[in-house]
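A single structure is presented below for examination.
Here the complex is missing one protein chain, while the rest keep their positions.
Note that the chains are named A, B and C in the order they appear, and that numbering of residues resets to 1 at the start of each chain.
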Amino acid sequence: MSSASIRVLVTTETIDPAAELVALEQGGAVATFTGLVRRDDGVSTLELEHYPGATEAALLHLAEQAVQRWSLSAATIIHRVGPMKPGERIVFTGAASAHRAAALEACAFLIDRLKTDAPFWKREVVAGQGRWVEARDSDDDAANRWR
Amino acid sequence: MSSASIRVLVTTETIDPAAELVALEQGGAVATFTGLVRRDDGVSTLELEHYPGATEAALLHLAEQAVQRWSLSAATIIHRVGPMKPGERIVFTGAASAHRAAALEACAFLIDRLKTDAPFWKREVVAGQGRWVEARDSDDDAANRWR
Amino acid sequence: MQLLYFAWVRERIGVGSEQVDPPQTVATVADLIAWLSLRSEGHAAAFAEPDRLRAAVDQAFVPLDAPVAGAREIAIFPPVTGG
Partner (left out) sequence: MQLLYFAWVRERIGVGSEQVDPPQTVATVADLIAWLSLRSEGHAAAFAEPDRLRAAVDQAFVPLDAPVAGAREIAIFPPVTGG
């Protein structure tokens, strides 16, 4: 039924949020979220592992849910995987709609639910030591407000 | 106390949301909103009038409120004025923070409150006839949820 | 006192600004609007429905019952529609 543009990508390459934002300009309102590797907590490298195949399916399912729920004209989810450095972009989500509330809410939905519904795992290297990042209850809470 | 970057601009020139987004990458999380002139309702030209001086002061006050309330590392508000065509960008708001919820909420706050708190007036030209756009109660409702 | 008009208020009055010196009996923005309505047909048309008017005193948004004493610049305009 929907003619919305959906773009989902899992990539080892640098994310270009500027190009992604402009590509989303298909409705009256465009909202975006960009997540960056923190610079301030001593992490020298962040590694993102994922579950190939299942990841893309999970992101596509999320984007389709958002398109349906908010009647979006476009939705984008891009997630970086592999090793990356502080300040680099990990994730980009974007939503376009005729209405600003729809675009803003859908964009928040995409990033909140991505954190709990897509199979990615972060490993931080701090002072030469690797450690797997623990899941946070606050992420579950943020995701649950959309259920 | 805050060392946040605040950028406020009222301009007759084209807005470049891509450059604005990248300039906001000063925290772990960046949220943006871009508003475009609608293509679908027969409007050939949209004209934005404003109250010089008071507009910039209102936008600066809004950005400062957002920086304080959400501990932002950066906030941007750009509003186009003068005549513009369907598909062109009217407004851009953006917020950067260490935390995604702060960036997302602050970005929504900036666009919601801008609609009620800054002295801009829209005039549409449809089939050669100009008409002033009426304020909408839904905009007041959206702005009020932040009070 | 400097007055500024915007959007259809400006169009109906025919000017974007004017200098006025209202009498002492004009205490509030609403009083000012009632007093201005008598200046011309354009003023009367612009100010026919005070419910549809908003105001700023020295660039700060105020309700229509706000005082005007000491104001340098008063703007009168329709509800804002930016964003």
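Here is the rule we use: contacts are C-beta pairs under 8 Å (C-beta built on N, C-alpha and C of every residue); 3 or more make two chains touch, one makes a residue touch a chain.
Keep in mind it's a predicted model, so treat the numbers as computed, not measured.
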item: Chain not shown, its touching partners among those shown; value: A
item: Contact with the hidden chain (one of A:Ala74, A:Ala102 or A:Ala118); value: A:Ala118
item: Selected from A:Ile15, A:Val30, A:Leu48 or A:Val67 as touching the chain missing from the view; value: A:Leu48
item: Missing-chain contacts mapped onto chain A; value: 35, 48-51, 53-54, 57, 79, 90-91, 111, 114-123, 132-135, 139
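In this text, only the chains that are shown with their structure count from here on.
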item: Chain contact graph, described as a line, ring, star, complete graph or other shape; value: line
item: Distance from the mean Cα position of chain B to that of chain A, given in whole angstrom; value: 23
item: Touching two or more other chains - residue numbers and ranges from chain B; value: 35, 111
item: Junction residues of chain C, two or more chains touched; value: 83
